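Missing here: one protein chain of the complex. Every other protein chain is in place.
Entry: chain A
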Amino acid sequence: MNLVALGLGAAAGAGVASALMGLLVPRPARAAAVGLGSAVTGAAGVLAGIAAMTGQTWSMAAPELLPIAGVFLEVDALGGLFLAVAGAVAAVAAIYGIGYSRHHADGRAPQAVLPLFVLTLLIVPIAASVGTFLVCWELMALTSLLLVLTEHRRRAQVGEAGRWYAIMTHLGFMAILIGLLVFTAQAADDTFPALRAAAATLSPAVAGLVFLMILVGFGSKAGVLPLHAWLPRAHPEAPSHVSALMSAAMVNAGVYGIVRVGFDLLGGGARWWWLVVLLLGALSAVYGILQAAMSTDVKRLLGYSTTENMGLVLVGVGASGLFASAGNTVLAALAMAAALLHVCNHAAFKTLLFLAAGSVLHATGSRDLDALGGLRRGMPATTAAFGLGALAASALPPGTAFVSEWLLLQSLIQGLPNAGIATSIVLPVAVAAVALTAGLAVATFVKAFGVGFLARPRSDAAANAAESPATMLAGMGLAGVACVALALVPGLALPLIGRVAGGIAGTQTAPATGALTIELAEVTGTLSPFLLTVALLAAAVLVVVALRVAAARPRRQEARLWDCGAGPMSARMEYTATSFAEPLQRVFDNVVQPVQDVDVTHYQESRYLVQAVEYRRQIPDRIERRFYEPVLLAVARWGRAGRRLATGSVHRYLGYGFYTLCALLIALVVMR
């Protein structure tokens, strides 16, 4: 029996049914019905995806289903991987959404759109013609936009975030459209097999143009520099389970697009393509995590961290393309496997982190780390979840990201000996960038967890926070299990991912083997995350026991906490997220360029007595300022100029039409 077809059929059925339920079921049961339905949709997607990764295929051609373009679907191993990841994230987020949306988003529209969004996430990686792909891509953008706007009545910033997202995502769509249409014009028709056949006949210039256009388009979806501006805006304002879906599943579609078109349809291509991808990835990784380290809004921080992780993935993809163009397919497969494993890992921990952040938002109404703290007492489960997610994201053993970043570094380092000049400059830089990113990620997540959850509460809302409902905890629990599994026994997923990567790079050798201990093919490198974790745990237990024994010798004494003799110590004396990041900000002053402002007001009687001091600090996104502000200003100026043409006189408008038609006819006559 074809599990792929079964899974996809079930997903489609469940998705459409839950969308209908979102419209028809009355409010009290709506969230539960839609959540369960969407979870089934996602789970069916996982089934189909895993079946596809193990080698089953399935395809469907329905030329009449859509006018002109038709619908063509085909599931292969690469599509299966992204299908499975999207399905898993969707299943977890949907379960969480049952409890979460009861207070935030149980209107008809968001509930009906959620399953549709999940469905488009599942279909994008299996679309097999340009028409189908673009339609699904646009539907994915529109449904996610609607979901971002869920709470626009409650907060004005939501509308602003939605506008940014809509414009950026459509600019990206335009770029993809242009790229794929130029490509299709050289092919027999718009199905992927026809494009594959046409790729060999493309001139390098056209192929390069196509690749650049799709890189811009897919890069904007993946949140890569400098097209990341929508990410830190849309993620904080969307409901948290939607943030998780977007940040853990939707951005992957950008990576999927680059791999699909670059490797599969265009068949590899020139070396400079992949150098560009690698450099963009490295820049995004470092810049993203730097901005995350400076953020005090926890969801904004997570949004920037998505830019970072997609950057790391692109470093892997770029390295893979580089090795493939140099003819080293095994190494290419290794780099690709690292990138794809990081996609899975990122999906797992980012889902967990966004869901935990949503749980905090649900309980306290605040995303500001400086106003949180002390959540450990009121929300132990959420605290544990966020702590696990923070560990997973920090690229330290026994974290989840550690395994994939280790693989990535291995492939980059091993790639050095057989490199040309450009490559041998770029690869060490990439290694340094990945290492710097890993270090900054540790600081970022120590800050987010330590300031947000430990110590004492800094506001009444944080002090009175209570644990979230069971469905939300269940969602976080599932994501947590995925994180732990990927961290301890990546050998479960790695053979499948290695097959996919090998398929892309064109080699039969599995780049990494072994269940408990990962062994790399052709290069020396072994890692056993499980044994490493056991050793770490044993060492930790040993240290704790030794400390206990040592401390028990002279009996412990109760003593007053040293508070400089003054006291009592209040929560205002704690480290805040801002003060924690301050030393880091000083180090990177030239890069982040913070804007500081100190206003001192004196008493009228004397200049020596201070009445009030006001301190403001802002860390604007510098790239945004440099790249976006000039463009926005130019657009505004253009709009003002355009207004002069539209005076409101009907005669004038008729005249425009007349003259344009005449000019067109004259042009046609002259050109004939």
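Brief remarks on what is shown
Assume a residue touches a chain if its C-beta (ideal position, glycine included) is under 8 Å from a C-beta of that chain, and two chains touch if they have at least 3 such contacts; residues count from 1.
In this section, contacts and distances are computed from a predicted model.
UniProt lists the omitted chain of the complex under the protein name "Oxidoreductase" (options: "Oxidoreductase", "ABC transporter permease", "Cytochrome P450" or "ATP-binding cassette domain-containing protein").
Checked against the full complex, the one of A:A559, A:V631 or A:L645 touching the unshown chain is A:A559.
Hidden from this view is one chain, which touches chain A at 559-560, 562, 564-567.
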